[in-house]
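Provided herewith is a single structure, encoded as structure tokens, for subsequent inquiry.
Missing here is one protein chain; the remaining ones are kept as they sit in the complex.
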Amino acid sequence: MSVLDDLLLFTALASVAIIVLRRFAFISKFSVVVYVLATVLLIKMSALGYGGEAVYSSFTVNVLGQVLQWRFDALSWFFALITLVVALFTALFMSGAWGDKYRKEHSKEAYGLLQVALILNVLSMLVLLASGDLLSLFIGWELVSWASFMMMALNPDKVARKAAIKYIVYAMAGAMAILMAIAMTYNMTGSLDYVQVMQGMAQLNNSQIAVLVSLYAIGFGIKMGVIPFHLWQATAYAETPGAGAVFMGAISARMGLYALILVIVQIIGLTRVAAIEIPYTFLDMQNALAWVGALTTIIPTYIALKQNDARYLLAWHGVGQGGYMLLGVMIADSIGTAGGIMHVFNYATYQAALFMTVTAVIYRTGTSNFSKLGGLVTQMPLTFMVMVVSIIGLAGIPPMNGFVSKWLIYRALLLDGQPLLFVAAVIGTLGTILSVYKLVHNTFLGQLRLEHQDVREAPLSMLIPMLGLAIIIFATGVMPGVVLDWVAAAQIAIGIAPVEHNLGGIELVQGGLNMIWVTGVMFYGFAVGAIIFYFLGGKSKHIHQYDNYAGGHFLTSKVRYHYSNHFYAGLMHLIGGWYRNIFIKLEYALVSLVSFMSQLSENFYRSSQPAMLVAAIVMLALWYIMSADGSAPVLVQGLQGGMSK
Amino acid sequence: MRPENYQVVSLPNSDEYELFIGPNHPGIEGNYAFKLKLDGDRVISGKADAGYLHRGFEKLMEGRLWIQNLAIVPRICVPDPVPMEVVYSLTVEDIEKTEVPLRAQWIRVMQLELSRIASHLFTFGGHAATTGMYTPSYWGVADRDLALDLFEELTGGRVYHIYNIPGGVRRDIPNGFLDRLSDYLDYLQTRQNDYDNLLFTNQVFVKRARDIGVLNQEQALEWGVTGPNLRATGLAFDVRRDDPYLIYEQLDFDIPVQSAGDCLSRILVRRDELFQSVRILRQIIKHLPSVKGPVRSPIPNPLAWNVAKGESYCRVESSKGELAYYTVSDGGDKPYRVHVRGASSMHAVQVLENMSVGQRIEDVAQIMFSLDACPPEVDR
Amino acid sequence: MSKIGNIPVNAQNGKKRTNPLAGVFDELVQFCQSRSMFMLHYCTGCGAIELPPAMTSRFDMERLGIQPMVTPRQADILLITGYVSVKTLKRVILTYEQMQSPKYVIGICSCTVNGGMYWQSYATAKVLNEYLPVDVYIAGCMPRPEAVIEGLRRLMGNIENGKGIAWKDYFQRYDHYLGNQQHLFGNDWQTPTDIIGEARHYGLETEQTCGEHSRILEQHQQPLEPYKMRIKL
Amino acid sequence: MTSVTELLAELLLMPFIAFVVGLAMVLMYRKIAARLQRRIGPPLLQPIYDIVKLYGKETQISHGLIHDIGLVMAVGGYVAAEIFLPVPGMDGIADKGGIITLSYVLMVPSLGLALGVGQCANPNGSIGISRALTAMLAYDIPFIIVVFGVATHYQSTSLVGMIEYQQIHQWGIFEMPLLAVAGLFALQGMMGKQPFEIYVAPAEIATGPMVEMSGKYMGGLFVMQTFQLYTAGVLYTSLFLGGGANWFEFLVKIFIVVAIPMSVALVFPRYRTEDMVRIMWKWPVMVALIGIAFVL
Partner (left out) sequence: MKCDEINAWLDALLSEINEIEVTRKSERRVRVDVPASSLPALLELLKGKASYVHLSAISCVDWPGDEEFELVYHCWSYEAKSLLSAHTRIPRNSAEEFAHYVSVYDIYKPAAFFERDIYEMFGVYFESSPYMEKFILTEWNGPPPMRKDFDAEAYVNDTFNWADYHPQWLQDIEEEGGGIAIRPEDIRL
């Protein structure tokens, strides 16, 4: 038995145990123990993170002459580490006061189901990450989809249910695309095993690769929520019950990125992807994917800017940050890929922390609506601190970890000579800064509402995971080398030159980055600032918020003296007109098309002579395919090519 | 006022918030307040809050002699005090049926126009400063100061002159005054180009001011808008020409009109008016030496002067708009009642409240300054 | 010891400096305070019309380091330019209390001295230094820009010589000022600024800070306590 | 490799020089304004009087800890940023960060100030910050394109490397005139002068972020302003004017660079927010993109 067997078996058994024991009060402590043990098991494989050999499971299944197998390589290990750490923090977060309140507000059963959904999600993600061939990948994929669906469907709210249904429809469509792609891959290369497929890919022509890449990209991209498949994600994640949102928001969608890296970068290879020219454009397929990534950073980020609810704002950011990862990976050099992969880790830490802070605010005040919050900093200072640390990370400002991964991506774009992508990435970052300030201002700063005067700090059970994550965000920001080690190992695993790094960042002849120095100097600066502030000036007195400049008027509690709605009104006068909901319209069009088609087919079967009509249509189709010459659409060519093998 | 209670009332759940422009705010003209309710940067409603400058002038005047009141009337509108003196004198003369000597009338018109120039120069600077350009206000105030020097020479006071009295003006103009006035006008005309380049044709300023705070002619008439603000909507109405007083009928001047009714047209109307005033003053410089005679008709002992019983409503065109006094005398040594219809009493309150709805916070101050409201006229 | 009105003001109160260098430092700060005065942009009355000329190109107050500031927090000088109506006086007091010490009040125009020509007006307050400690009065109706600048120079001289300490009087004899304010505005008068708390915080409290009038204040309402940043799980 | 003592000296000296030069720049701005407005202007030591006065205030208000920390971050962020900016004879740690790091470190003061102002519970301040961040969005896009072009041209993100290159070859302004023009636009926005001054806008929002700043808080902002002017000048000089071989040349260059936006500022009103963003995204971005096309 390998360690991987232990891990998977342990998680599976733990899932069964949690399902059985879900109604007991000790379930929350129990689940924490489970994740701790699972993490320990994972750490036993930590050699993977430093360039160790892949760990194979001893358990295999034979299907259709294919051996289904499971294995962990450096990339899987990296993702699994993030998954388990986030799950651990989530379990810790929901084990205490939050869980009690959730039990009270809903039911013991509901809380138990949340725990079940969490462990099932973890299990299915581990299975997915451990997949050793395309079929097991697909199995893992389906498991993840349904586990996520379960998590989302736990919220009985109408909006949440609708979002969950929407998600599963999207996920099924994506699964179909993946299944089709896997079938075609099998057809073309005769195997499902990664190594064999990789070899088989070399013999395929460009159009076949193009079809495969498109299908895989669509299938995995739907899970990641890349443009134009981004519509399901934000609502679904935002409406997931508090702690669930922490987990889902932080890591769930990244499974799509994992599969994408695995299939497109590792198996197909970006050089092949880059060789495919897209007709009528200047782009090749790799560039096109990079642009998809860039647009995914911009559009959801600016949608986030318009949100008036903290959870939605964060969830939209989750979509947007996925774009950076895709962009980084698609730059295809060692720095860019490192940035993309590292961003997964960084993102998971601060997104989890942010969702936790927002959940803590909801726990204390009962709302995450910006119009009903404000001024909570005096009441919840530690939560505020965690949020500030995390938003600095999210905005990619030194010295937090988000800066490092974004720096790597920028640097790669610079070296690659991609001005437009660079600008797109910067636009995304600036949009992020704007919206995170809106988040922190409207929740914690400004005027404290009267009904929140007695709000207390979040309970300890919620604070500990939040503070733990904040420490991780800062520590990996100062010493990005820790994470870069793992990233480099993952890069080797997917066949890309590892990034050359040291503890403080990377060394480059044309200007590197050393976060230890940067942080040191920044803290030196803050120290100077503090000396100037505290020793050169006199003492100051804290005053009440009504003792405030109001043009000479007296402020009273009747006056709402807090700017929160339409926070970037000036900007919105310019770009407000650009929010045309074009994707939502597209989605509607698609929905109505599908319902029209189904109506049509329904009528068709009710018509008088269905058999004759079927025959006629088949004849027509056959005639069309026979008469098709070289100018037939790419898809048909690809199919033909696949069939001729 | 104690802020009634700091603890009790819960905040409404709406997104609207309040912002206070004034009284201690650079976006307000004088000691006045404008309370805004906003959603984002859009004004939901505006509420004027006056009374900070209330001194009870009308009550004060009932307690003082007819002649004493001359000392306090100019204080009702600080930037443009001369029309106040003139219109008060006009009402008293109207009640008493006093003839004003022709020369005094010419001198009065000279003062009125010079005061108009000073007031407009002041307004340009204020308007430009609300859009962030401070240089015109420095220039404008400095150029206005030269006009104040002329006033000082003429009357002895820089700001408050108390030069007009019922029956004429206090004394004749000093020697060489007209030459210095002429020099000043020359100087102003050399500055015209500078002001045009800096302010009136400055593309950024035009962009800021055009189509902001539009007041069309129907609205303007409905809300009782007068003066340059009315002329900016396209109606060529001027009390000086349509209800002439003093010797305006003998003067040749145009009434500048703009049609758009926005902030830009209002400031352009004032700019044109300023140079029309220069034109009027040039005519006065030409004609005044030929008008001989006394500058005041004799009035009885001012400390025991019982003005005849009667009432009078007189109007003049001040730089802000139509300024009127309604004076009632019961035949005593003090006015029985004086009602001041401040030129900006409409502009600063109802018109502003109506115009600000739907505007953006960026433009509120500009609209206020473009209306050239003078708060003490509202408060009195 | 210096005198404001007939009331002695103890200049030493509130200073607990023993370091000999502190003396030099204090003089430097006093010099800079006299050379850099930010005046509040608040036109309380008609005298404000002579401030633009004094500030702008012709008389150019910036030569003396005086420049206008927008909010009371930023400003050092409160220019009361003329009569203060009761409505304005409340705002003036609010604004004065929101300014940060050392702060100076200059009463411009005769109306601030004794009501001026509005002596019989029911709406204006007559003697400004009953309600606020006034550093310098500039009489005249209205004083010319030269006079305003001369008054400001006088204030500069006072500050440089350490005589510009009227603001301490407000803390030290708050009860007196509060009493006059209550006489005019009624007993339920209260501003959001907690003057007594500030006097204690900065060590400026004397036995005259609290008294019968401040007890009336407390009867009506407790002063506004700031929200403490607290970690209460 | 700088020795430890040298580095320590630089850590102290670079912010100090920045402060002193910045003070002179503030004075220059006020003098230029005075001359344009036909007056004399403040005495020579006025900026230092102001700052000493503000720090010498005996009472000052704070709206809470974040208000204080915001100011510490605002000043401290700039102090740190100065050490990333190479000046003649002193490189600080410019080789450890480069221009991308610098431009992100420069966001720290804005963020700190934003947090501090946020706690003041004053909508004027919040509106100001929302406008300031929008302004940042507006001018950073042309600025970042310029940075991209410059970095591509010099094949380096290190400011030290760029300056060396320019001193050996030719000034960047001659090699990349279009980028230099776009950079000047961005500089105007970065310095927050008219016509891109909407976030202060005294007549609308009572100086926005500064609304509740008193005493040493305001003093901190004055200090920050000196750093801001200095940083803008030095950054532009390093990118386009070849830094400085010696201090005299360097100072002349940065003062000239800073004087241009200052003079422009005094004859324009401020744009509204959306006009500002529009104009920033239109002309400088277009010019910069054409400039990049030449560079690539």
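As written, the chain order gives the labels A, B, C and D, with residue 1 at the start of each chain.
What we mean here is this: contacts are C-beta pairs under 8 Å (C-beta built on N, C-alpha and C of every residue); 3 or more make two chains touch, one makes a residue touch a chain.
From a predicted model like this one, the values you see are computed outputs, not experimental measurements.
Undergrad: Tell me the shown chains the invisible chain touches, ordered by label.
TA: When the full complex is considered, the omitted chain touches B, C.
Undergrad: Write down which of B:99, B:186, B:222 or B:254 is the residue touching the left-out chain.
TA: Of the candidates B:99, B:186, B:222 or B:254, B:222 is in touch with the missing chain.
Undergrad: Return the single residue from B:127, B:208, B:296 or B:341 that touches the missing chain.
TA: With B:127, B:208, B:296 or B:341 as choices, the missing chain is touched by B:341.
Undergrad: For the chain that's not shown, point to the residue among B:75, B:207, B:315 or B:360 touching it.
TA: Here the residue in touch with the unshown chain is B:315.
Undergrad: Among B:100, B:246, B:324 or B:374, which residue is in contact with the omitted chain in the full complex?
TA: B:324
Undergrad: Write the list of chain B residues that the hidden chain touches.
TA: On the chain B side, contact with the omitted chain comes from 1, 49-51, 54, 56, 58-60, 63, 221-224, 226, 235, 237, 242-243, 303, 313, 315, 322, 324, 326, 328, 336-337, 339, 341, 345-346, 349-350, 378-379.
Undergrad: When the complex is taken as a whole, what residues of chain C touch the one chain not shown?
TA: Counting over the whole complex, chain C touches the hidden chain at residues 3-6, 86-87, 90, 113-115, 119-123, 125-127, 129-130, 137, 184-185.
Here is the rule we use: only the chains that are shown with their structure count from here on.
Undergrad: Select, from B-C and A-B, the pair of chains that is joined by more C-beta pairs in contact.
TA: Most contacts of the two pairs: B-C.
Undergrad: Based on the averaged CA atom positions, which chain is farthest from chain B?
TA: A
Undergrad: Would you mind checking which chain's mean C-alpha position lies nearest the centre of all protein C-alpha atoms?
TA: Central chain: D.
Undergrad: How many Å are there between the centre of chain A and the centre of chain D, using C-alpha atoms for each centre?
TA: It comes to 36 Å between the two C-alpha centres.
Undergrad: Counting only residues that touch at least 2 other chains, which ones in chain C make the list?
TA: 41-42, 56-58, 70-73, 90-91, 95, 191-192, 198, 202, 224, 226-227, 229 - these are the residues of chain C that touch more than one other chain.
Undergrad: Could you list the positions in chain D whose residues touch two or more of the other chains?
TA: Residues 37-39, 56-61, 63-65, 123-124, 127, 198, 202, 206, 211-212, 215, 272-273.
Undergrad: Looking at which chains touch, is this a line, ring, star, complete or other?
TA: complete
Undergrad: Sort out for me which residues of chain D touch chain C in the complex.
TA: 30, 34, 37-43, 45-46, 48-50, 52-53, 56-61, 63-65, 202, 206-207, 210-215, 218
Undergrad: Of all residues in chain D, which touch chain A in the complex?
TA: Spelled out, the residues of chain D in touch with chain A are 11, 15, 55-66, 68, 71-81, 83-84, 92-93, 95-101, 104-105, 107-108, 111, 114-115, 118-124, 126-127, 129-131, 133-134, 136-137, 140-141, 144-145, 148-149, 151-152, 155-158, 161, 198, 206, 211-212, 215-217, 219-220, 223, 272-274, 277-278, 289, 292, 296.
Undergrad: Hey, which residues of chain D end up touching chain B in the complex?
TA: Chain D reaches chain B through residues 33, 36-39, 123-124, 127, 194-195, 197-198, 201-206, 266-273, 275.
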